[in-house]
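One chain of protein is taken out of this complex; the other chains stay put.
Up next, subunit A:
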């Protein structure tokens, strides 16, 4: 499929979820844009990163940074943006194939796809973890400096 089209779909998907999660006002657009950014970074990552897991990892890092920045601008918890923006990365397809192989008793494929699904989830989790830890440290440092000068 044409990547541009897919990026637009990621935008619509995240937009839908931000309405489902009852985000209000212009925050919806921040969240939807986040979903678009997530998939864009994922696709761009495919151009020079060798493994798919790194693509998910890098994408999750960027999206978390984006959400934390938006949260600072809009003065709201970062969860507001991160939740909807991370949606295009969620391994729905992989989860589906894992389970369909399990049902069809194709053990080898099941094990393959199962570990693939788990690795995606871990890669995304690790990305969020790294980015929000860095953000925490950064802001702790800033408020530390603020207090001591």
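General remarks:
Please note the rule applied: contacts are C-beta pairs under 8 Å (C-beta built on N, C-alpha and C of every residue); 3 or more make two chains touch, one makes a residue touch a chain; residues count from 1.
By definition in this document, contacts and distances are computed from a predicted model.
Among the names given as "Sulfurtransferase complex subunit TusD", "sn-glycerol-3-phosphate transport system permease protein UgpA", "Threonine/serine exporter-like N-terminal domain-containing protein" or "ABC transporter ATP-binding protein", UniProt records the absent chain under the name "Threonine/serine exporter-like N-terminal domain-containing protein". Contact residues of subunit A toward the unshown chain are 1, 6, 9-10, 12-13, 16-24, 27, 75-77, 79-80, 82-83, 86-88, 90, 92-93, 95-100, 102-104, 121, 125, 128-129, 132-133.
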